[in-house]
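Provided herewith is a single structure, encoded as structure tokens, for subsequent inquiry.
Yeah, one chain of the complex is gone here, protein chain that is, but the others are all in their spots.
Chain lettering (A, B and C) follows the sequence in which the chains are written, and residue indices restart at 1 in each chain.
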Amino acid sequence: MPCSAVLLIDCPDRRGLVARVSSLLYERGANILHADQHRDHELGLFFMRVEWELAPEERGGFDLEAFRSAFAPIAAELGMRWTLTSSAHRPRVALFCSRYLHCVADLLHRWHSGELPCDFSMIISNHHDAEPLAGFYGVPFEYVEATAATREAAETRQLALLEAQRIDLVVLARYMQILSPAFVSRYPAAIINVHHSFLPAFTGARPYHAAHGRGVKLIGATSHYVTAVLDDGPIIEQDVARISHRDQVEDLVARGRDLERIVLARAVRWHLERRILCYGNKTVVFD
Amino acid sequence: MPCSAVLLIDCPDRRGLVARVSSLLYERGANILHADQHRDHELGLFFMRVEWELAPEERGGFDLEAFRSAFAPIAAELGMRWTLTSSAHRPRVALFCSRYLHCVADLLHRWHSGELPCDFSMIISNHHDAEPLAGFYGVPFEYVEATAATREAAETRQLALLEAQRIDLVVLARYMQILSPAFVSRYPAAIINVHHSFLPAFTGARPYHAAHGRGVKLIGATSHYVTAVLDDGPIIEQDVARISHRDQVEDLVARGRDLERIVLARAVRWHLERRILCYGNKTVVFD
Amino acid sequence: MPCSAVLLIDCPDRRGLVARVSSLLYERGANILHADQHRDHELGLFFMRVEWELAPEERGGFDLEAFRSAFAPIAAELGMRWTLTSSAHRPRVALFCSRYLHCVADLLHRWHSGELPCDFSMIISNHHDAEPLAGFYGVPFEYVEATAATREAAETRQLALLEAQRIDLVVLARYMQILSPAFVSRYPAAIINVHHSFLPAFTGARPYHAAHGRGVKLIGATSHYVTAVLDDGPIIEQDVARISHRDQVEDLVARGRDLERIVLARAVRWHLERRILCYGNKTVVFD
Partner (left out) sequence: MPCSAVLLIDCPDRRGLVARVSSLLYERGANILHADQHRDHELGLFFMRVEWELAPEERGGFDLEAFRSAFAPIAAELGMRWTLTSSAHRPRVALFCSRYLHCVADLLHRWHSGELPCDFSMIISNHHDAEPLAGFYGVPFEYVEATAATREAAETRQLALLEAQRIDLVVLARYMQILSPAFVSRYPAAIINVHHSFLPAFTGARPYHAAHGRGVKLIGATSHYVTAVLDDGPIIEQDVARISHRDQVEDLVARGRDLERIVLARAVRWHLERRILCYGNKTVVFD
């Protein structure tokens, strides 16, 4: 895969935004691979993602830092929030998990197969179950005791580990502890969780039991950014599977595992490919 | 389609239930077309649906009334709730609607094409929009003014019409008024509604607006039996469609119409084919 | 819905295309509603759809013809195939059907509800079944006898009718006759058909029988542009439904009707909204 740059923008909508950005890229000689825009007419907002080739230096590579300097004043003038990243930078990711390992095993296998452009730098767990898997894939494993009672000490330790490893993204792969608002505020739009229901239905604990009790005909799973309010952050991806009266709670749990794996893996990949913009409590996911 | 009988049973589970029922049917010479059972091991309940041929008299037709008499004491002994119906009896159905006609138009076309084994005996509406459609398909149309303020009078009139027409099933095809518990109690497990969300998410009014506000990635529709509690009755069928950040509320409304049509039509057909058993607040739907 | 213009472009890919088009639109004062691009890197092709507001004259409306004149030389220079249309122009559509009316009834109801921005100018059929529906919705109905034996005469008559009515789009809504290559060549990328299988599986006649015979676990439907080769034209939309061993051919037919309705309706709407570009034997569908 050749190296590429991604520019993500959101700002108040006004005329000429695409012309400004694309003209600047053209002048600088960018070879655009993908470009996509979105306008929220209701809120008057504009969103854009552009990805272009970063050819190697010896082939007259695109000068990313020069572009950054040229773009900054334009962005300031137009009130843009923006990020500009190179795929040469591989985000450093920490996985949090507890005893259910299907999501962790799935993410590690995808990563090992080259599906996820990142470094899995650490697995943090309040149980030892994931340790052999971590060892197999060569990811450092850290046991941090965490219960509702010891949350403060646990989070202090976890945050120290994340900082020491300069972690960019935290993935809660069926981590069964609730993170405090203080923890969450340290990684805005950088903690991804998977909840085992079709949110906003069945927030909180034991959603498959709740789904079974309500007699729904489809179960779901949701990946979302974590915010201070439990199960309320911006939704990234959702999927569902059909069930019937024959399915008991344990069948829902088994069916649901496949959904959880997939919606979490998609969310992580899209985040890493810088396809996601948050606004309000929602996401734009450029495909 | 040949004439057939359907026996629906639910009762406390115990050994030998299938043997008892199937032996009795065999002794009487029934030619079984479909049979299905379900056990809820958690609650200790047994459910069964058997369908068999009712050959014409001249070919030595099955004597349904003799079977009914023979079965009654067995059913009493085993604590069964049961219904026995012949497909020769076509249920009489009333459609309730307001201004959105996509579900009504869909049901009428399906009925006209022979997909729904019933008689549509009446359309009741608090608006006149459906009147031409009713006329085209030859279904009597009754305008009954109904608002929150006039609900009591409206329901008195509606109930009188339903009784006069000996209605077996009421279908709320995007009828925008809430029915009182008193009304609902007159037709237990015989009023089917379609709600334009994936219940239990987004109960109540304007679910597409709520879904848009929450930023979900799938929208849904749910058909269910109406009970005294709004949007809380036993779910019959649900389906979902994928949406994206590009979809505004009006796009959700348009996409949702296709879901509403389909989940309502399936529920009505399954009810008419006597595939549904309610227990607690859930349904068994035999396929 | 305010009036808008849509510009559809495809051409060899090169740098600066988006900058050129968006700058020209900005200079002319266009208020862009949606814009989307696609690059096929393998074939070196570029595709673009831009939609912008056409404000009323009194509010300083966009001058579409002036834009057309300004754009033409640019398009020529860049080797673009392009179309520029105003939503004020409502395409004139002819529906072809035979005896199965579910697609026709569905399209007519959607059109009547305002879902389809076109004029249904004519229904042509080799049977009389659709005549009452046509009458109900006020669409002129033309009976044209058509069998394999009389195809040439039938097509001569059909083409005369289409020309007399200045038809822009022909929709084959389960029309059971094959159109000759000569007929098809008169409406390139302007005849939409629905085939009742998941193409390319089960081309030709009786696809539900073939699907049942092969024992597939999902059935499908496909809408596509008609080309000279049967069931081989560019695919616009496909969808599937799950079936089981319990489903007989007639169940597949019934389930399939819902798929056919939906994939055909989507294709027609997307065509009318000018979201589709054909290239090679494939489509780009801008969402």
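Brief remarks follow.
Just so we're on the same page, contacts are C-beta pairs under 8 Å (C-beta built on N, C-alpha and C of every residue); 3 or more make two chains touch, one makes a residue touch a chain.
Owing to the predicted nature of the structure, the values given are computational and were not obtained by experimental measurement.
When the whole complex is considered, the residue among C:C3, C:A201 or C:L230 that touches the unshown chain is C:A201. Looking at chain B, the residues touching the absent chain are 15-16, 18-19, 22-23, 25-26, 29-37, 39, 41, 242. In the full complex, chain A touches the omitted chain through residues 34, 101-102, 105-106, 109, 113, 115, 132, 136, 244, 246, 254, 258, 262, 287. Along chain C, the points of touch with the absent chain fall at residues 38, 40-42, 198-202, 214-218, 220, 234-240, 244-246, 248, 280-285, 287.
Throughout what follows, only the chains that are shown with their structure count from here on.
Chains that count as touching both chain A and chain B, per the definition above, are C.
Mostly identical positions are employed by chain B and chain C in their mutual contact, as over half of the interface residue numbers are shared between these two copies. One inter-chain figure worth recording: chain A and chain B are separated by 42 Å, centre to centre, where each centre is the mean of the chain's CA atoms. Chain B and chain C have Cα centroids lying 36 Å from one another. Counting only residues that touch two or more partner chains, chain B has 244, 246, 287.
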